[in-house]
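Removed: one protein chain of the complex. Kept in place: all other protein chains.
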Amino acid sequence: MKKLLTIMFVLLLTVSFAWAKGDQEVSDTESTGVVATEWEIPFLNCLTGPIASIGEYLQWGAEYAAEQINAAGGISGVPVKIVRVDTGMSPEKGTVEMSKLVADALVVMGPVPEPVIMAAVPIAVDEGLYSFTATTSFEYAAEYFPWAISWFSPTDEKLPPIVTAWAEKVEAKKVVQFVENYGAWPGMARAHVIGLEKAGVTVLEDVEVPTDAVSLGPLIVKALAQNPDAIVFSCNAEKVAKIIIELKNRGWEDMNKMLVFSSADDAALYTTGGDKINGVMIYNYNDPNLDTDRWNDFRQAFKDDHEGIEPFSLSPNYYDAVYMIKRAIEETGVTGDPKKLAEERILIRDFCNDVKNFEGLQYDWSNKGGYPADKPLFLFEIQGGEKVLIAKIIPE
Amino acid sequence: MEVLIAQIFNGLSLGSIYVLLVTGFNLLLLVAMIIHFSFPVVVVFSMYVSWAVMTATGMVPLGILAGILSAIAVNVVTAPMFQHIMKKRGSVDINATMVISMGMGMIITDILSHTFNQGFPIAFPDALTGNDKGALISTRLISISRGQVLTLIIGVIFVLFLFWLLYKTRAGRAFRAIAEDPNGAKLVGIPLLKTGLQSYALTGILGGVTAVLMAVLLGSASAGLGDQLGHKVLAVSIIAGLGNLKGGLIIGLLLGVLEAVIQGYLAGSWSNAIAFIIMLIVILAKPKGVFGSSL
Partner (left out) sequence: MSLPLYYFLAIAAIYILMSWSIYIPYRVGQLHFMTVANMAISAYFAALMAINFSWPFWLVLIAGTLLGALIGFLVSLAIGDAPCFAVVIVGFTFIYLTKTIIENVEAFGGPLGIFSIPKVMQTSSSNRVFLLITAYALVLLTGYLIKRFDRSRLGRAASAIFIDRDLAVSFGVDVKKMGMFLQSWASAVGGMSGVLYAFIMQSISPNHFTFHIVGICMTMLFVGGYSTIWGALLAAPILWGFPLILPEVLQSWNIVIYGVLLIVVLVIKPEGIITRPMIKKLESILLRKKKLV
């Protein structure tokens, strides 16, 4: 039996080395200008499992951008194709999928879920491949700079001003915050506190929200017992909606005096909350009611393809990513020649990390060392499932 | 003081959910010898069915009926699977039923997480939850809703009713006899199939009613809800003593209050860990349960 095991082991290794050899083919085309016949951009996305619908919206954005670009003549005259790659929520699957791409891809978009980013991006970094992690918090992407890009600036730089603006607007005096200990959320909660203190607000003791809380009554009593006059929510969307409903049942009237953070701005907030969250304030990075031709066109196309559902707040991110890749390729003269792969990957990386005046779907921005320096934040009031713009803040 | 009272009421309301689920779990154990670890998942499934019918037809009573019927259906349909396993008792132990139940839980949770409502949480209409009517009793901190009172009362009634049914009636004795010794029961003339199906249907009804009450009490549900409850329900049942209905009632309520007090006074993010540690200590001190096993 021992021998059998040894034989199996040796066999496995032999097979793996044989496979490895097969990979190392290099084409020998002479390089003059663009040699690629199609730009293939893989998008590691979460297309299956619990958050598949969100992944699908992101995918739609990327593919819509590619469609537009191709209709207008492609990138450097060559069409672009977004390659669907599914990682689900599984870090293990993410490693395998990313490792399939590192040999040939010019650049990758994604991954989307944080555990998958943590598992897969190190592989790309190792092989000198640049990842567009365009939906995650700064803190995750920053670990892999300069080989990953963030769509957001550091949490404690960007969030305080918008929270200050809210607190001053609703004249909050004593604020309690619901905080869930998940991913980057505690960091966001700390940034909220900076903003609140700047507005001269008394910040009461946090109410910690257990990730798998079934009933929220005890947390609500803990919050109300401190006599707050305003509330900030840094927890999961469904729980935010449930807490607000319960507070309303208990007679909370001033809905403006509740602020929801951007990570809870997803469908679960509106499906669970319905009309009962009318009047609640929320901040985020995009304005759904922006009135520009480009945005209106995107919004209409999204609605047409999704039975009238509005694009959600992260919808533009991978649309913009595709356009940023286009600009990088065109302005740095990337050829797509496999022989120059390593240097062209770096060209794209360095261009995007410090891109100036990039024309995003909603607004222009510039990057500084891998993250945006001047992206605006928007404060909204929720009315009938829609977000009505109250204020726009551009950090200095 | 007002805070403490408020938290105790909150705890009792959470506890009454545990009580209903533990009772269903214990019932399956008593009448079918199944460790139905994923019973709470089946209940959450019925919540989803109920929601789907309510949203599609706009009729709340129809939704309630659908929820209860779906729970009965799931129970009766999966019964042969469990019975098949139990026939081989001797070579296969009771653990196998738990593993099968875990498999069932994986399937149901995954289906809920990406079919109904695109995987987003579901919310029940006010006509069911009574949220628009406001609370029954309400001070600054204490708030008691109709749903909370209803759930607690029905929970207690169910436990008492089942206790009477199982231990004081002929039918109940037949249920238990089959679970303990199918061959012996057959010898004394108990119709195996009919009685077996009756007992599964009974658990189904309990599951369905629990689903409706949870919808009233929580107002919404998400796919992971069943798993979150499943771990605690198993723990409560073990602490009370497997199959012990009265024990389940007391321990279920106690766990609810314990959690509410931890969340209210200590750090909320520790509440699960603390609750489980306390339960662990009790299990280690009393491996057969505080009130003794009724198996």
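First chain written, first letter: the chains are A and B, and each begins at residue 1.
Just so we're on the same page, a residue touches a chain if its C-beta (ideal position, glycine included) is under 8 Å from a C-beta of that chain, and two chains touch if they have at least 3 such contacts.
Owing to the predicted nature of the structure, the values given are computational and were not obtained by experimental measurement.
In the complete complex, the residue from A:Ile123, A:Met281, A:Val334 or A:Ile382 that touches the missing chain is A:Ile123. For the options B:Glu2, B:Asp110, B:Asp132 or B:Glu180, the residue in contact with the chain missing from this view is B:Asp110. Touch with the chain omitted from the figure is made, among A:Pro42, A:Gly61, A:Gly88 or A:Pro111, by A:Gly88.
Considering the whole complex, the residue from B:Val99, B:Ile137 or B:Ile157 that touches the absent chain is B:Val99. Counting over the whole complex, chain B has residues 35, 81, 84-85, 88, 91-96, 98-100, 102-107, 109-111, 114, 227, 231, 234-235, 238, 242, 267, 269-270, 272-273, 276-277, 279-280, 283-284, 287 touching the chain that is not drawn.
Although one chain is not displayed, its contacts with chain A can still be listed: residues 1-2, 4-6, 9, 12-13, 16-17, 19-20, 22-23, 47-49, 52, 84, 86, 88, 91-93, 95-96, 99-100, 102-103, 114-115, 118-119, 122-123, 126-127, 139-140, 143, 181-187.
The criterion applied here is as follows: only the chains that are shown with their structure count from here on.
Centres computed as Cα averages put chain A at a distance of 38 Å from chain B. Residues 48-53, 180-181, 207-215, 217-219, 221-222, 224-225, 238, 241-242, 245, 249-251, 267-268, 271-274, 276 of chain A are the ones that touch chain B when the two sit in their complex.
Considering their complex, residues 2-3, 6-7, 9-11, 13-14, 17, 110, 113-114, 117-123, 131, 134-135, 138, 140-141, 143, 145, 217-220, 222-225, 228-229, 259-261, 263-265, 267-272 of chain B touch chain A.
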